[in-house]
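Note that one protein chain is taken out, while the other chains of the complex remain in position.
Letters are used for the chains, namely A and B, taken in the order the chains are written, and counting of residues starts over at 1 for each.
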Amino acid sequence: MTQINERILNCIKNICKDKPLIAEFLVDLIYEEVENPGLWKWREVYRKKIMQFLEQREGFNEV
Amino acid sequence: MRFEKIVLKNYRQFRDVEITFDKKSSNDLHIFVGVMGTGKTNLLNAICWCLYGDEPYLSKDSQQLPRVNLKAVEDAKLGENIQVCVEVWIETEERNKYIYRRRENFRIYEENGKPAPHSQTESFEVEYIDEEGNMKIFGDVKEELQSYVERFLPKSIREFFFFDGERLDRYFKEATAENVRHAIFKISQLDILDRVSERIDKILSEIRREAGKINPRIEETREKLEQKENALKEIIRMIGECKEQIKRAKTKIEELREEIARLPDVDALEDERTRLKSKYKEKISFLNEKIKEKRSLLIDYSKTILLWPAIEKTLKIIEDKRKNKEIPPRINKDMLEEILKEQICVICGRPLDEESKHHVTELIKEVKITSETVQELYRMEEFFSQVKEQIKAFEDRIRKLTEEIRQYERDLEEINKKISEIDKELLGRDQQRTRELHEKLSYWEEIYETNEQRLGMLNSQAKNLEKELDELNKQLDKELKMENQAEKLKRQIDFCKEALQVLRKTKDSIMTQIREEIHRKTREIFFNLIWKKATFSDVIIQPDYSIALIHQMGYDCLGTISGGERETLTLAFTLALHEVSGFNCPIIVDRPLAMVSGPPRKNIVNIFSKVSNGKQIILFFTPDDYSHDISEILERTASNKFDLKMSKDERETSIEVK
Partner (left out) sequence: MMSKVPDRLYIDENDRKLYDEVIVEIFRGKIGDEEKRWERKDQFLLAMAIGFKNEVRRPLKKKEGFIRKEYLKPEDKALINAIAIYDTGSIEVLLDKQKVFSIAEEYAHAGIRILHGEIKSGEPGSYLKKLEKDLFEKYKGLKNRL
């Protein structure tokens, strides 16, 4: 069963305390998975988000 | 939740049977006694077939037979249809009912001169009845229907609700750590993390392939890496298969026996019973009102308590603004205007002099120039101050309602008890029981041994591959760094690897949290249940998921304890899983005493009696298992005892209620 639960969200946030962009990236992907059950163009979306977050990271110099 | 009723029509041995699990006392314990072959295990199969569409506990003999009752096939004409139907009624804690109904239609053809049933169609539907008797049927979308099963008894963890005595005994003997890790993974509901990991992994491979196109050397390393990764995936798959075989390595051989029992039917209603029933109805309605009240209160409080950080910050900002004189003091504009109009101070009654008039006029101007926003802030401040007071009262209000609800529930239980007592008095006892045969058990030790060896070998191969992969990854990194064009791709690869690492850590962290919760609960429940409390000092679930049972002397005695003690530990672990997973489901155990002999037999049944005060427990026994000393203990607390009786032609089993 593909569902979001609070435990997962809180855990990701805790692990990425000093890397909030990675947390945001993963939470975004999790939401996309839940909002798009069944067949969907996940490759496009995943690729786009990787580029988007990389650009954001390079913009803010997150280490 | 609990099973309320099971109805079987033409399902294997059961031509037309209805089993009602009335809860006649605070113990929700139900006993089935029947010789091997009478269909005890097939009751379990019936439940699984109804809910999940499969029959995982079929004996070798049953596997050869069609699902439809043989007597019905014999009695039918050629071309006639027979319907197999199993209904499972579930009652939730809020007295709502979910009725699951699976039907399969068979048509009778002739084969080799004999009637042969052929399956035609199958259907599955779910009905819902609320506490007021309103009904709704769901029958359209397969996934939606399945979700109504999954929310009560998820298929992936059903092995923790339904099991046989052998498994109870062997659970912590074979592949212990793997059993525990598997159980914890299933109840953690981490599928979504696996899904995201898998997809990021795929994208990572694709990006590496792109990098490989830029430089043949990179391509070569990337190819090697991919080959090794695929090899590792294959080994992991084989490890999984191996573990499945190990788990599945058991079989049962059943013998047929006969048992005769006769039970009088229960009937009759008395006035007192009618009065109690009506009082019961009344209390239910009060209870429901209280539950609704509590629900409303929780929803209201959730808005303010969860948003408290925002409320607190807003109040602080307002307070600071006031301190810094950015917000004027709160003045009642209407009062000022009245003072000016009447030319008298409404507070002290003094007439206004020129100075006071001027002061009041200036104040009114200030109020006039206060912006709409500030007024809004004042309103918010006032409301939030009330919220603060309401939140202070949260604990008391909820506890009070909870106590009232509990009191109603206690009252209802009391009324039910009285009704049961009346029923008992009306019951005639006229029973007769006969002793029966033995049963044989066998399992695949050889398959088990072979797979254990293979598992060791595969694990070591996997370790080696992981080492090689690590080195190849480092090499690829180095080559990508040297190739400027691949720089952008390398950044994407690093980002994906970082994300995968976070996902791995998240999964491990959650599994660890849950493992720790289960460890605590297992320990608590085990020491509550075990009769030799002084012998053991601790139960530990290690980080590698292996379980240790620590003797008072300080050593791990899991390998040397008796069958009964082992069963108790498995039961404690199972109950802990139920509690931590949030699935409060019944437990069905097929022959709980199969692997227990001597005095621990009584201890085990005492434990089941104890646990049934809070959870529905259904136990199957053969007459051999169900000796006099055992029946004495169980029948003191059991709500129902059912005897399975096979017909003379062995085509049909009926169920008689004691």
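One rule holds for everything that comes next: a residue touches a chain if its C-beta (ideal position, glycine included) is under 8 Å from a C-beta of that chain, and two chains touch if they have at least 3 such contacts.
All of these numbers come straight from a predicted model, not from anything done at the bench.
Participant: Which of the chains on display does the removed chain touch in the whole complex?
Facilitator: It touches the following shown chains in the full complex: A, B.
Participant: Among B:Leu352, B:Ile398, B:Leu469 or B:Ile633, which residue is in touch with the absent chain?
Facilitator: Answer from the full complex: B:Ile398 touches the omitted chain.
Participant: Considering the complete complex, identify which of B:Arg379, B:Arg504, B:Lys533 or B:Arg636 is in touch with the unshown chain.
Facilitator: Touches the omitted chain: B:Arg379.
Participant: For the chain left off this view, which of B:Leu78, B:Leu298 or B:Met482 is in contact with it?
Facilitator: Reading the full complex, the residue touching the unseen chain is B:Leu298.
Participant: Residues on chain A that touch the omitted chain in the whole complex?
Facilitator: 1, 3-6, 9-10, 13, 27, 31, 34-35
Participant: For chain B, which residues touch the unseen chain?
Facilitator: 1, 92-94, 96, 130, 147, 151-152, 189, 292, 295, 298-299, 301-314, 317-318, 321, 372-373, 376-377, 379-380, 383-384, 388, 391-392, 394-395, 398, 582-584
Here is the rule we go by: only the chains that are shown with their structure count from here on.
Participant: Approximately how many whole Å separate the CA-defined centres of chain A and chain B?
Facilitator: Using C-alpha averages as centres, the distance is 28 Å.
Participant: Which residues, counting only chain B, touch chain A once they are in their complex?
Facilitator: 147, 150, 154, 189-193, 195-196, 199-200, 202-203, 491-492, 495-496, 498-499, 502-503, 505-506, 509-510, 513
Participant: Considering only the defined contacts, which chain A positions touch chain B in the complex?
Facilitator: Chain A reaches chain B through residues 1-5, 7-8, 11-12, 14-16, 19, 22-23, 25-26, 29-30, 33-34, 42-43, 46-47, 50-51, 53-54, 57.
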